[in-house]
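Yeah, one chain of the complex is gone here, protein chain that is, but the others are all in their spots.
Labels for the chains are A and B, by order of writing; each one numbers its residues from 1.
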Amino acid sequence: MSEPSAPSAMETWLLRFGTAGALVAMLGRGKRWWMVPLVLVLLLVAIGLLFLQSIHYVAPFIYMVF
Amino acid sequence: MGVFRRAWLTVASEFSWRMPGRPQRLLAAFSLAERGSMMDMLAAVEATTRRDMRRKYFVHALDEGRHAKIFADRVRDFGQAGRADAALEDSGQLLQAGIVGGQTLFERFGEEKFLAFVYVAEADAVEQFNVYLERGLPDDATQATLRTILKDEVFHVAYSRAEVEKLRKEGRAVDKMCRDLRLARVWERYLRFSRDVGSFMSGIWLTILYFVVLAPFRLLARTEPGGWQPAATPGVDRLAAARAEG
Partner (left out) sequence: MPTYVLGVSALYHDAAVALLCDGVVVAAVQEERFSRLKHDASLPVRSAKWCLDRAGITAAQVDWLVFYEKPLRKFERILTNAVATFPRSYGAFPRQMRAWLGDKLWLRGNLCAAFGVRPERVLFSEHHLSHAASAFYCSPHDEAAILCLDGVGEWATTSLWRGRGSEIEPVAEVRWPHSLGLYYSAITAHLGFAVNEGEFKVMGMAAYGVPRFRAEMDPLLHLEPGGGFSIDMDKFSWHWHASEAGGAKLQAILGPSRFPGTPFTPTAAPHDGSPSEIEECQRYADIAATAQDQIEDAVLHLARHAKAAVGGDAICLAGGVALNSVANHRLAAEGPFADVWVQPAAGDAGGALGAALWVWHSVLGNPRGPALRRADIGRDTPIARSREILEDLGGRPEDVGDSAPERAAEDLAAGRVIGWMNGRCEWGPRALGHRSILADPRQAATRDLVNQRIKYREPFRPFAPSVLAEAADQYFDIPAAASAPVRFMLSTAPVRDAARGQLGAVTHVDGSARVQVVDADSSPDYHRLISRFGELTGVPVVLNTSFNLKGEPVVSTPVDAMASFTRSGLDVLYVDGLRVERPR
């Protein structure tokens, strides 16, 4: 399935930002607007998680520091 | 390389077998590994274009399936029927252990490297079992089991070695392939370990986050009541609504 129409790494991150924005917008519109700050914190955590997943072989060393 | 591996196996096996409760876990892990191996061999039967290899892979797969049952039966002898059944039937465990998922071995490696992998993996297994047998681990019944399985594994090593030798005669760099594969196996075990460490630590951080960040919002959230609730009617622009992820 690796064809020219598959997105590049940059495009994937842009899509993710789009998803994050859609999530915040959806919550802001509805009755559960109070979740927006909570979700913003979780999105920050998500950045960390996604980053770590891509270099997870360093996880034991990072966590030794923390 | 072989000396280090042997030393590691000798030391590790002491811990593996002698700790209470470990033998049945190890045997279940062997059962799971054999089952994963069977699935990889059957995938090779499907994917290979070499008609002469199909039956060899198939017989190998049937052996691995039989071994998985034999190991599971030993686990049952320890009184752990649930663990034995899970090893034989649960897909989740196979996925979690990283034995399957994503591409099959044959898809990843292609025919030649796959054969080299089979040879390396079977040879390592034979070595591992031999260490256990020499040290008399863990008990007589398991020793008998290992001996039965070893007979088949020796045959697997033989046929895969024969195929690898054929490749060598054709001029392929098989020694390098085998060396790379051995290193890759060690690296992959490290990756699984680091993934587990990462999971564990992120679990701790997320739990801390849970108690610190969620608490203030507690009173704002309500569980929905039961019974019929009105359902939202869709808007006019169907395509725009369909594009939305939420």
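Please note the rule applied: a residue touches a chain if its C-beta (ideal position, glycine included) is under 8 Å from a C-beta of that chain, and two chains touch if they have at least 3 such contacts.
Because the structure is predicted, anything quoted here is derived from the model rather than measured.
When the full complex is taken into account, the listed residue touching the unshown chain is B:Gly246, out of B:Gly110, B:Gly136 or B:Gly246. Per the touch definition above, the residue from B:Asp140, B:Glu170 or B:Glu224 contacting the chain not shown is B:Glu224. Of the residues in chain A, those that touch the hidden partner chain are 1-7, 11-12, 15-16, 18-19, 22-23, 26-27, 32, 35, 38-39, 42-43, 45-46, 49-50, 53. Where chain B meets the missing chain, the touching residues are 39, 42-43, 45-46, 51, 54-55, 58, 61-62, 65, 81-82, 85, 88-91, 94-95, 100-101, 199, 202-204, 206-207, 210-211, 214-215, 217-218, 220-234, 238-239, 242-246.
As a working rule, only the chains that are shown with their structure count from here on.
For chain A in complex with chain B, the residues that touch the partner chain are 19, 22-23, 26, 34-35, 38, 41, 45, 49, 52-53, 56-60, 63, 66. Within the complex formed with chain A, the residues of chain B that make contact are 190-191, 193-195, 197-198, 201-202, 205-206, 209, 213-214, 217, 220, 244-246.
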